[in-house]
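Working notes, beginning with the structure itself.
Here the complex is missing a single protein chain, while all its other protein chains stay put.
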Amino acid sequence: MKDIYVADLAGFDDGRLFDSFFLVLAKQQRTTKQNKPYLNLILGDKTGQIEGRVWDPGDPRIAREFERGNLVKVRGCVSRFDDRMQLKVDQLRKALPGEADKMDMLPATTRDVQELWCELEKAVAGLTNPDLKMLLSTLLADAAIAKSYREAPAARQLHHAWLGGLLEHVVSLLGLADRVAAHYPMLDRDLLVSGVILHDIGKIRELEWEMGFDYTVEGVLLGHIQMGVDLVAKTIDSLSGFPDRLRTLVLHMVLSHHGKLEFGSPKLPMIPEALVLNFLDDLDAKMQAAAGEFEKCAREGRPPDELTGKVWALDQRQLLNTKAWLKSVAPQK
Amino acid sequence: MKDIYVADLAGFDDGRLFDSFFLVLAKQQRTTKQNKPYLNLILGDKTGQIEGRVWDPGDPRIAREFERGNLVKVRGCVSRFDDRMQLKVDQLRKALPGEADKMDMLPATTRDVQELWCELEKAVAGLTNPDLKMLLSTLLADAAIAKSYREAPAARQLHHAWLGGLLEHVVSLLGLADRVAAHYPMLDRDLLVSGVILHDIGKIRELEWEMGFDYTVEGVLLGHIQMGVDLVAKTIDSLSGFPDRLRTLVLHMVLSHHGKLEFGSPKLPMIPEALVLNFLDDLDAKMQAAAGEFEKCAREGRPPDELTGKVWALDQRQLLNTKAWLKSVAPQK
Amino acid sequence: MKDIYVADLAGFDDGRLFDSFFLVLAKQQRTTKQNKPYLNLILGDKTGQIEGRVWDPGDPRIAREFERGNLVKVRGCVSRFDDRMQLKVDQLRKALPGEADKMDMLPATTRDVQELWCELEKAVAGLTNPDLKMLLSTLLADAAIAKSYREAPAARQLHHAWLGGLLEHVVSLLGLADRVAAHYPMLDRDLLVSGVILHDIGKIRELEWEMGFDYTVEGVLLGHIQMGVDLVAKTIDSLSGFPDRLRTLVLHMVLSHHGKLEFGSPKLPMIPEALVLNFLDDLDAKMQAAAGEFEKCAREGRPPDELTGKVWALDQRQLLNTKAWLKSVAPQK
Amino acid sequence: MKDIYVADLAGFDDGRLFDSFFLVLAKQQRTTKQNKPYLNLILGDKTGQIEGRVWDPGDPRIAREFERGNLVKVRGCVSRFDDRMQLKVDQLRKALPGEADKMDMLPATTRDVQELWCELEKAVAGLTNPDLKMLLSTLLADAAIAKSYREAPAARQLHHAWLGGLLEHVVSLLGLADRVAAHYPMLDRDLLVSGVILHDIGKIRELEWEMGFDYTVEGVLLGHIQMGVDLVAKTIDSLSGFPDRLRTLVLHMVLSHHGKLEFGSPKLPMIPEALVLNFLDDLDAKMQAAAGEFEKCAREGRPPDELTGKVWALDQRQLLNTKAWLKSVAPQK
Amino acid sequence: MKDIYVADLAGFDDGRLFDSFFLVLAKQQRTTKQNKPYLNLILGDKTGQIEGRVWDPGDPRIAREFERGNLVKVRGCVSRFDDRMQLKVDQLRKALPGEADKMDMLPATTRDVQELWCELEKAVAGLTNPDLKMLLSTLLADAAIAKSYREAPAARQLHHAWLGGLLEHVVSLLGLADRVAAHYPMLDRDLLVSGVILHDIGKIRELEWEMGFDYTVEGVLLGHIQMGVDLVAKTIDSLSGFPDRLRTLVLHMVLSHHGKLEFGSPKLPMIPEALVLNFLDDLDAKMQAAAGEFEKCAREGRPPDELTGKVWALDQRQLLNTKAWLKSVAPQK
Partner (left out) sequence: MKDIYVADLAGFDDGRLFDSFFLVLAKQQRTTKQNKPYLNLILGDKTGQIEGRVWDPGDPRIAREFERGNLVKVRGCVSRFDDRMQLKVDQLRKALPGEADKMDMLPATTRDVQELWCELEKAVAGLTNPDLKMLLSTLLADAAIAKSYREAPAARQLHHAWLGGLLEHVVSLLGLADRVAAHYPMLDRDLLVSGVILHDIGKIRELEWEMGFDYTVEGVLLGHIQMGVDLVAKTIDSLSGFPDRLRTLVLHMVLSHHGKLEFGSPKLPMIPEALVLNFLDDLDAKMQAAAGEFEKCAREGRPPDELTGKVWALDQRQLLNTKAWLKSVAPQK
């Protein structure tokens, strides 16, 4: 249905008309220099965002009623100025049911979500502690929770976040945790695995992704750590006979996983499993940031033996792509 | 029953025998220079602590079985060395039921607990928001919670903490909050008052005060902020029709009351009531620390126109007792 | 005299001619793309600022000589581009004496200054300590000081500052201090009240507000804390018999009121009155910032159940308007 | 030869005479209350340290000449005072060659050093990059370096450090690095493995362990990071044809492995391999600190369901032994 | 040869054609609004930089092949828009050998480089310690090192950096060190002088200045401190009989000269000479920043009795030009 994406527009000539579907991420009334009202829109799909302008909002071919979060069908063309590109909108109407797929409108994981979900279920199935297994099964058996867990991004900013991002991150961590648990016999593997699956579960309530990615008001006031603890505690309390001490440890895993007070964890990790969870979560996030940055440089055609730009997720340091740098021909001094 | 207290012993001559009851705060097996085993004890009552020594643990007049947390009857005398005073124990047995009152064994508020409790109940009665009133009434109607709330100290260290300390601190804050709420019409007085009553409620689970004041293991792993949020959330969820948004705000009040991430609040205050709660809580704690320090100096007979020692609760700064300093005769330069 | 204000211009069509008076806040010579010289101005009045352009500075209807700080009469019209609005100036001359009132040209308190001043004088009259009463009466009886104290803003940035801002802030603090002093009998009320009145008095020399709000060079080099201490010390030294110790305490109140070395107070508060002054000053500033932010959101028509933008005066945190959020219809989940 | 160790003395009665060999860790001339000179010694072996006193240094059975770093044969007995135990020395002479083994005199790894060394050599043999393989083979083929690498402790403080500690730490890291490299295909496994082996190699020059564990003066002035880089650079420069870029990356791995400027790394990790090395090194150190602390608590007979004391290597936080706590009988509330 | 510089263009009318030579600092392909490709260039010479636009890259008068780092001959004219000035390029070809001098193309010291070099050599000649003299003579006798040392800037950013900047900074420090060494007899003057000459020598490898000023990839990964230590260590190791301890101290001087771990020195200064080097290096940099800022204000015609803007090298503080302020007529209050 949708065959023209934001990413394709870079190749379009100015003025070439086309039709496509987009998600309305923002809508604002503004006034031109000549004091004429116009609409300023942010339109997006899974490949990116573009600013749109409706210069004649009174035109009957422009829908009267539409707002942030709607899927719309647009006819228009791009126009460029210096480094910026805009979409001049000639016609706009709300998409009819079935005409467009919301899944096309937001960036999404490139992995197969069903496959990722199976890995998660396999991890739960592999637990030997019956209480933890019951807790996780109960949570994931809740249809609303499971749906959100499969859809949720791992963060708000579009460039670091995509539908299914939470699940993808957790599955990567499960693999890593498995390897590290095997190295340290001291670790309670079941507790570590449970911590991996539960640590960011509050993000399904902290974030909302129906109309782009954003924080909910509740999310800003309470945070995903508290929301996750709340959800886990309530689920535990609905089970009979879940051991008190194990409850405390599971909540401690979620509570402490940011590793430092100033990163929003009100308690430091005080059991080996929490210590490991904090390290692996942090390492995996940084490795994904590095990989993402290398891909971006490649996409932008930067030579492989240059440093990247400053990477926000790595304290603004620059990175070097080891393998590419070693492979490219370097003059011997 | 108990008529000799730790504070009285400073006036006793070395070697003068006496009998009294104490709480065993610590018990340790040790060995003398001559390789003879002896017992090292920490004995306490509401006026302080003293180190005790049982030089002959095999003596039939020394009970075989007693441990940390027991009330004991002791016969012995004090002996001094340099700045330290010890209690030489000749006889020791567990107190019989009814012989001694646990309330005498730990420092306790000098205020009338029943009176304080009435002020708390009056504050709840004065709420106009029916949901908040219901929440607080439900919590305080729980006999176990009410008992703990009346007994709990506000902190662990003996010199800053006493039975009833939590209640005393909350009642002082209620008075202060009342005054400040009247100054700022923007404030939702009911929400502020509820925050005052609930902010430290997790301390009834973070601390235990049966055998001296200490943190529970759960308290160290989760902290009183999380434990308080947990308790409040569970109570709210047991009520029908409590508004979602109000639930979020109440939890936010408890969550943010330390005011900074590095002080263990995972969220900063983001509503005016939470901002005010954080300020008043901090101010009241510091004013109590100052008052306590001035009293201590007076007790120790230091001249009123000297600075105090470095005060831990005020970032190690020294304080000056304004009124005393201005009153004492100061030579005009 | 002045009947068209900057705030009114938002409603004007492009090109509609009008006359009004403004204060020249900045004046700069520039050159157009075609290398033609033009003037760039910042013009302001009590409702805001607007950029002005004189495209033909050689036109005889444009005054030759005028500069920053002058009141001018302007004929022109607005023109808009994207989010920005400019004032195209066709005619400009200096205002004649009496034509325009400087008080209209800078933002000013909405409170009645005379009324505020009476509250201040009432507070001084209410002091029981004769030395402090004499000190404050002497200071406020100085016509130049009194004039400045009534006019001075509390800070430089236009959006947080207005004529009479210092007085308004002090009067609010007086009310708050009164309430808190009644709660803590330990406090020397007279010393606290004096500290409230004197703590920011150095701002009458640190800032200048004749030509917009700015720091004086002396203000940048010495700061309002030092300038205030200097002024208070000099006044005390002109009185006979002011007690040495009281002098030290009054200066300490001013010196320490920022509460931390890194906020520019060279000494931490070390007396209870200084501790309270620091807390109340900080709390009142934050409450005003919150109130101001809520008003701004209302003015901009943002829905009441959204978070505000990041608030600079509150460490860039977002705020939520408690009452508005609770009142607006929230869907029950 | 040596059959009585410091750790055994806890079980000895005061006054019981015995003979044994010790390493002299410190020797100081002092004077008694009666102004009689005596010797104060610190004597150690691989199980710990004890203070020794020679009350009659003129006795012909006390050797005239011996100093810090000597092996000595001692006859004496223990005496205790409060918590401290001393060794009263009646006879003392330097050990004859062959009488005592220096390896018994300092704490040493409980692992088989030869086995650890084989694992290290296996890791080198498993490298596929010929330049890195040549570099590591060359370094480890140097007899002096190899000897030091097998002996060196990983740190100075006796309770965290033992002979062979460096090698033991590196071998543990090799296992961990292997697992993590398999999880992230982006990583250059050979570079990571080389970094693991080389990162702390400067410690063989920063520390000296002949006479107890201490820093060399050069070690304090330059640090093991610089000393390691120096050694690696020199070795690389002795090889012909080692690629310039690979040299830079290897040195960067060593240079950046502490991960933060304030931890003494002058550069942050900027390649994925350096990032991973820093995380694993830190994680392994903390896991060993936790394991060590749990063992210490077990040795001291503390109940398994108590928190440990504050752990220096983990920012003074307390730890809980997960498995022990869950296993011990906990009362259900 | 080159007679028109970037700094001259401010005075040129729009559209006036001229020819000159520039260094290409950046070259980028872009597309106009009408989708026509054009070239965006950054062209520079020793007086500054200007953005260049080639609107018709297909024009036969525009060279096909040229890139960053080339010297080019350009015909064109300036055009202005608001605050920005561009260079419209009509013709462009690579400069012929000998047509233009690279020394004209980058900002350079205004001091005579040969004279500065003589001062450096005089300082080496004045050393009395034969080992240090041999070390420095050997290094400066290396033609490649000497060439780089004479050319290198002291930092990357164009406004703080110029060819010969390193040498100029070192010579200023030599004078300052001489004075301070005479004040403190404790100092080993030869070691201090050697430290001054060697402390930044790694910058000749950390930076490259052929095509504008930039960091090398190796420079970013290792830093000039490590690169300097490497170069000095290698040179020392090529000399026979250089004392070990002196080697350690020289390396320590280079290693510690930034004075703090968080500024990239892995060791703090621990000998008096290193302490002094750190202070003088820091002071001289700040004094040059202040002098540069005062000159810039003068160039921009700002009145001498105003504060400067916020100075980056001085923690964003504003500065005041003492002498100018005191001299300008100030009204007496």
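Think of it as A, B, C, D and E in the order they're written, each chain with its own count starting at 1.
To be clear about the criterion, contacts are C-beta pairs under 8 Å (C-beta built on N, C-alpha and C of every residue); 3 or more make two chains touch, one makes a residue touch a chain.
Because the structure is predicted, anything quoted here is derived from the model rather than measured.
Listed by label, the shown chains that the missing chain touches in the whole complex are B, C, D, E. The residue touching the chain not shown here, chosen from C:6, C:249, C:290 or C:314, is C:249. Residue D:217 is the one among D:10, D:103, D:125 or D:217 that touches the chain missing from this view. Residue in contact with the omitted chain (choice from C:230, C:282 or C:305): C:230. In the full complex, chain D makes contact with the omitted chain through residues 30-35, 217, 220-221. Contact between chain E and the unshown chain involves residues 175-176, 179-180, 182-184, 186, 188, 191, 243-246, 249, 268, 270-273, 275-276, 279, 282-283, 286-287, 290-291, 294, 307, 314-315, 317-323, 325-326, 330, 332-333. In the full complex, chain B touches the omitted chain through residues 13-14, 79-83, 305-307, 318, 320, 325.
Rule of thumb we're sticking to: only the chains that are shown with their structure count from here on.
Chains that touch both chain A and chain E: C, D. Using the contact threshold fixed earlier, the set of chains in contact with both chain C and chain E is A.
Taking the mean of each chain's C-alpha atoms, the chain closest to the overall C-alpha centroid is A. Homomeric contact chain D/chain E is classed as same-residue, with over half of its interface positions used by both copies.
Using CA-based centroids throughout, the chain positioned farthest away from chain D is C.
Rounded to a whole number, the gap between the C-alpha centres of chain B and chain E is 62 angstrom.
Computed centre separation for the pair chain A/chain D is 44 angstrom, with centres defined by C-alpha atoms.
In chain C, the residues that reach two or more other chains under the touch definition are 307, 318, 320, 325. Checking each pair of chains for touch leaves A-B, A-C, A-D, A-E, B-C, B-D, C-E, D-E.
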